[in-house]
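Here you go, one structure.
Every protein chain of the complex appears in place save one, which is left out.
Right, chain A next:
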Amino acid sequence: MLLLAGPCFIFVAKPTEQHLGQYYTVPPSHFHTVFPHGLPPRYQQQVKTFNEGCVMVRQPALELISHLKRADYSKPTLRYLLYGVKGSGKTMSLCHTVHYCSTQGWLVLHIPDAHLWVKNCKELLPSSYHASRFDQPIQASNWLRNFRTTNEHFLSKIKLRQRYVWTKRESTEEGRPLGELVDMGVSRVKSSSDVVGAVLKELRLQAGGTEGGFRLAVAVDGVNGLWGRTTLKKEDKSPVAPEELTLVHNLRKMINNDWCGGAVIATLSQTGSLYAPSSAYLPQELLGEEGFDSMDPFVPVPVSLYSEKEFESCYLYYLDRHWLQHPHSQTEEGKKELIFLSNRNPSVLERLCAFL
C-alpha cells in the first residue's frame, strides 16, 4: 500500500509523526465496513469521484492516536473532545482515529451525528420501557444496521449477561450472542430504541473485562446535540427535552466515565446544531453549561486550519488527481489566490476547487 508520488504527499500505510501532511489511503474493503455512515457527505462524493479514499495525516488525529496508545485502560475512560472552527477537519480527524481503532481491533461505536437524533424525526413513539420517554424507531434501526456492518466479527463473540424481555412473547436469554440482539432490533422496529439501550449497556459492562476483553471506542460526532434543545414536539405541541428521548438518554450514560476499558472521542459541530450562533466553536459555547459539566473532565484537542505545509500537500494532491483543471490554478499566482479566497480552511478550499 506504500505508493510514492510527488514530493509533498505520499501514500503511507501506517501514519506516524514523520508523515505529517501526507496522505494515506484507506483500502477500499475497509470503506464499507468501517465507515458505512461516518464520513462527511462531500468527502464521500470525493471518494466516489477519485475512486479511492485518501485521508491527510494531521496533527490532531496523530495526537489522539498517541493518547490512545499510551492510555491506561484499567482506569475510568478518558474523554477526548475535538473542537475547531467550521470546516477545519474535525469529522475527518475523528474518522481517521476510528479507522485506526478498527485496524487495532477495537470495537467501534460510531454515532455519525448526534444531531440527527434530536431533529427531523417523523415518528415519536412513547417508550414501552419507561413511561415518560420517547422512542425513535427509524433512527435506532438505521443505526443498529450500520453497527452490525461495522462490527461483524464481534457480534458472535460477545455474550449477553442479562435477560431482556421485549414483549410478553419475546425475550432474549442470557448467554445469547450480541448479534441476535442486534438482529432482533433491526427486524422489530418498534423496540429498536430499547435494543440500542441494551446494546450500549452490555458493551459498557463488558468492555474492560479480562476474559475476552476488548477495547471499546465510542466516537460521537456533534456531541453538543445531546445537551441542547430539540426541534421535536409532543402531540400537545410542547417541546421535547433531550433527556426524554431514549436514544439520547442511553448515549449520555455511555459518555459518562463510570466504565473502563475504552475511550470516548467526541467532536463538536456547529453545522447541524440547533439554536447555536454560527460563529460559536468553543466547547463552552456549544456544549452549554449542562453539557460541559457532564463532559468535564475531558482532553480538548483543537483542530486548526491547514498550515502552509498541509495546504501545499492538499493542493498537490488535487493537482495529481487532475481535479484542478483550470490552467491558471496550476500557476503560483493561482495558488496565492486560492490561499486568499479560502484562508486555508479545508472545507472552503474543497468547495472552491470543486468547480475549477
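The criterion applied here is as follows: a residue touches a chain if its C-beta (ideal position, glycine included) is under 8 Å from a C-beta of that chain, and two chains touch if they have at least 3 such contacts; residues count from 1.
Keep this in mind: contacts and distances are computed from a predicted model.
Undergrad: As a check of understanding, state which of "Small ribosomal subunit protein uS9m", "Ribonuclease P protein subunit p14", "Cell division cycle associated 4" or "L-lactate dehydrogenase" is the UniProt name of the chain not shown.
TA: Of the names offered in "Small ribosomal subunit protein uS9m", "Ribonuclease P protein subunit p14", "Cell division cycle associated 4" or "L-lactate dehydrogenase", the absent chain's UniProt record gives "Small ribosomal subunit protein uS9m".
Undergrad: Across the whole complex, list the residues on chain A that are touched by the chain not included here.
TA: Those residues of chain A that touch the unshown chain are 85-86, 278-279, 333, 336-337, 339-343, 345, 348, 352.
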